[in-house]
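A single protein chain has been removed from this complex, and every other one stays in its place.
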Amino acid sequence: MKNTFGQSVCVTLFGESHGPETGAVIDGLAPGIPVDEAFIAFRLTLRRPAGKTSTARREEDRFRIVSGVFEGKTTGAPIAILIPNEDARSRDYARGPLRPGHADYTAHEKYHGFEDFRGGGHFSGRLTAALTAAGAIAISALSRRGVALGTHIARCAGVDDAPFSDYAADIARLNALPFAVLDEARGAAMREAIEAAAEQGDSVGGVLETAVLNLPAGVGEPWFDTVEGVLAHALFSIPAVKGVEFGAGFALADMKGSVANDPFRLEGGRVVTSSNNNGGVNGGIANGMPVVFRCAVKPTPSIGREQRTVNLASGREETISVTGRHDPCVVHRARAVVDSVVALALCDLLAQRFGTDWLGGDGA
Amino acid sequence: MKNTFGQSVCVTLFGESHGPETGAVIDGLAPGIPVDEAFIAFRLTLRRPAGKTSTARREEDRFRIVSGVFEGKTTGAPIAILIPNEDARSRDYARGPLRPGHADYTAHEKYHGFEDFRGGGHFSGRLTAALTAAGAIAISALSRRGVALGTHIARCAGVDDAPFSDYAADIARLNALPFAVLDEARGAAMREAIEAAAEQGDSVGGVLETAVLNLPAGVGEPWFDTVEGVLAHALFSIPAVKGVEFGAGFALADMKGSVANDPFRLEGGRVVTSSNNNGGVNGGIANGMPVVFRCAVKPTPSIGREQRTVNLASGREETISVTGRHDPCVVHRARAVVDSVVALALCDLLAQRFGTDWLGGDGA
Amino acid sequence: MKNTFGQSVCVTLFGESHGPETGAVIDGLAPGIPVDEAFIAFRLTLRRPAGKTSTARREEDRFRIVSGVFEGKTTGAPIAILIPNEDARSRDYARGPLRPGHADYTAHEKYHGFEDFRGGGHFSGRLTAALTAAGAIAISALSRRGVALGTHIARCAGVDDAPFSDYAADIARLNALPFAVLDEARGAAMREAIEAAAEQGDSVGGVLETAVLNLPAGVGEPWFDTVEGVLAHALFSIPAVKGVEFGAGFALADMKGSVANDPFRLEGGRVVTSSNNNGGVNGGIANGMPVVFRCAVKPTPSIGREQRTVNLASGREETISVTGRHDPCVVHRARAVVDSVVALALCDLLAQRFGTDWLGGDGA
Partner (left out) sequence: MKNTFGQSVCVTLFGESHGPETGAVIDGLAPGIPVDEAFIAFRLTLRRPAGKTSTARREEDRFRIVSGVFEGKTTGAPIAILIPNEDARSRDYARGPLRPGHADYTAHEKYHGFEDFRGGGHFSGRLTAALTAAGAIAISALSRRGVALGTHIARCAGVDDAPFSDYAADIARLNALPFAVLDEARGAAMREAIEAAAEQGDSVGGVLETAVLNLPAGVGEPWFDTVEGVLAHALFSIPAVKGVEFGAGFALADMKGSVANDPFRLEGGRVVTSSNNNGGVNGGIANGMPVVFRCAVKPTPSIGREQRTVNLASGREETISVTGRHDPCVVHRARAVVDSVVALALCDLLAQRFGTDWLGGDGA
């Protein structure tokens, strides 16, 4: 299945950094969901490089939807979204020394040298624009059933953000922010640290924390298609994500059961838990509490500082200083991609459980 | 797909804690792979409860293979393995208050009360016996191509193990140990801490660290079926796993790019990396270095200490003290399950890449 | 996926003709569906060899359900059904000359000689017993939503049955008959012709015609997962099925559009068609009319008459006269298998469309 993810709601991704267009196809979404192009365009701005904390490459992300939407609503047929590559400068790239931390070497091993190597080709972060556009539609679909999600930069360049305090309000606020932090002062400190690293020709990483609200209890398809497994599968497809943890995650390893367990109680006749160390998932199935997880985002591998590497053409060891336009940090941009793959994966789990029409909501 | 995992090599899992038999079906494995029942039996002992650190429930795990093996070798047809439940005591269980941290509530929401609730039913850790047996065959299959893997208890009950020092030798040693630590003194300290928690009616968690050797560079099917995504998907199906990280994982969030990147160099004409912060995976594809990852294992939710909860039958809040035979810690037992799901997932990725015969090796 | 069929409701098949047990696992069926073991046993009698028209091999098909059913109802977890091979006589079989029309040669090419060759191994019609048992549960599930299906022997050994005249009544009647014909006199003529062929050491084939009632309009997932495509995929897995046609099928090739098209009309406010040349499917989606299709069943390949063949062991051409216990005709037995794979495939399409709970019906 490779470049297609999902069983009932599926997304297929294609394109290369320096090809004419990249794109995504979303299949299986319910008919009757309003598609708001302005909202898609806004979501794209959230992952777009901006300011000193990002690459100088400018992409307007002028997407177009060529199928699956009629009179402003989903039809139930596949939605194909295309995004032209307007500012690709192939002269910046030539087959040269392997860039450490990138897919240059592994793509070469997998594709035997036939891969489009320019700018990372099919492995470029550029493809996350199409994922983000597709995710915007999935986010809209979820909202019709009251499922909301948002992500903040929990940590970046060694600076911690404030924790979530009021999920619903925090999510609403985060989703309007280009640099998604709950405490703007800490956000300023993060940006300062990012710029300091950039000045040294270096890059930084961080941790993104996401909360999903109102996912109905009973969603998830264990043993294997657990909420955690399906979301993690999707999240690890984001370049730079190297770890995923749910609820208290790795901190659970040091807790006692008497602390880690989330006691059940009744709230207005509804079963809830007093704590949420399990991140809203028990036995792989949503329990109705917020689904909370964190992703480790590694520092951008493209850095100006000199690194040792191998040049496959010459068969020799060399040094490399990655030129071109690069991000000293992708954590803030990756946040839009995290929301997107999660929204797509949740649409899939919901459609599996409740059928292909359910997300269409009352209007369908 | 729910209880089936994989695309080319698939495993299907079935059974309940208190049903007559649990089992697994492995499909798509190459013909001609020797199946050693003694090795399967041995692997089952690694997950079997033993000593004071485990439940008093005794299972001999008398498995039988009813298909797919002929004259001691795989035929290429599905291999069905059945394990009877010999020591199920249903009288220990009755539909009662929801056990915190377990799937009781979520299963009820998903299955509307029709679930077999006895002993956790289909969500019982008991099913990992069948997974372990299936995984033993997958481990054998991988070994024919030189792919080796092993897991140690990197941390348990607050005690750290020594790190891997020599992967090949460490893996060989770990795979013979019932309590998989690299430093036996620290293992003794862990067991002491587990027993101390047990005496307080409590439980502990930990972290498992796994290394996979000789996975060929070029394996993995991005964007979506990355090595990380596929392994994480499988790992999160293990009850109690709440976090998965590759290479330096969450620690990468605090590194600079100049440190996190793994420089390439040549070693005997082969491209290798000097460090392995990316855990053997670049761009979702194996780079030929050891694939290294860690799983967070939460403390066993079944504890003797009193916890607050809800009883769905009475519709009231109650307290619960989980009786019956339970583990104060499952970290050491989960290790065999981690190896198993990883081996099955790797067989799948390898068969996708190299075809259905490849794992049969020279003998096929 | 090989031995697993389906996306939301899946069936996995395993076993060999001369292994200890064969079986099937049904996953994804809604919780709360009553499982009637007597009904399963009855369905198994419909495919069981009986009388002079069948093999002398006697199988009691003493199935047992080892998971997924609790207190007489489906739990929503996988249902594993096992059927022991009680009367396998391995001495009848040795690796010898390739049996024409069988999978001996192709299995050898695919599995490199590691296949269990005894009695056709994994390719034996024996595995259809497990499919029939699984199908019985699917038939029960469909009946909760009013979906009924039945198959008659439209033609066998050159003798035609009467056509369907009243679908609902005919289906009810057929489902009680061991030899499923609408006109018993023609059935007697068929049996006579089968016995005549058997006396000559030969075998005969036929055509099975199936009708499905009350499949809701709107079911089917084109482009690729059309009702026709999904059913045909499942039907061609039945050994001996070599053709599948829907509605007027191949006869449509000779019709004019003005005749072939099924005009729409209103019947009690509901849209129906006046004719049903399209077999209840337009554009791959059910239109609410009876879904009608026919399967071509080839004559049993195992015959006593001498045939030319090749012996792979000797590397020479030989003649073969297939001894052992064989059917001179499998058309009447295949009927139960057709119903089963169709019921399983329809459960899958319905669960995809309406969600995993829908088939549970009011009771769920």
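By written order: A, B and C. Residues from 1 in each chain.
Here is the rule we go by: a contact is a pair of C-beta atoms (placed from the backbone, for glycine too) under 8 Å apart; a residue touches a chain by one contact, two chains touch by 3 or more.
Quick caveat: nothing in here was measured; it's all calculated off a predicted structure.
Asks: Given that one chain is not shown, which residue among C:G23, C:G135, C:G150 or C:P239 touches it?
Replies: The single option touching the absent chain is C:P239.
Asks: Please output the residues of chain A touching the missing chain, sorted low to high.
Replies: Touch with the absent chain occurs at residues 1-4, 7, 10, 12-16, 19-23, 25, 27-28, 31-32, 64, 66-68, 70, 73-80, 82, 110-112, 114-116, 121-122, 357, 360, 364.
Asks: Can you name the residues of chain C that touch the chain not displayed here?
Replies: 1-5, 7, 13, 98, 100-107, 109-110, 122-123, 127, 155-156, 158, 197, 201-207, 216-226, 228-230, 232-237, 239, 241-258, 260-266, 271, 273-274, 277-279, 281-288, 294, 296-303, 305, 307-310, 312, 315-317
Asks: Can you list, in ascending order, the chain B residues touching the missing chain?
Replies: 7-8, 221, 352-358
Convention: only the chains that are shown with their structure count from here on.
Asks: Give, as an integer number of Å, the spacing between the C-alpha centres of chain C and chain B.
Replies: A distance of 38 Å separates the two centres.
Asks: Take the average of all CA coordinates in chain A, do the same for chain C, and state the distance between these two points in whole angstrom.
Replies: Their C-alpha centroids are separated by 45 Å.
Asks: Taking each residue of chain A in turn, which ones touch at least two of the other chains?
Replies: 7, 221
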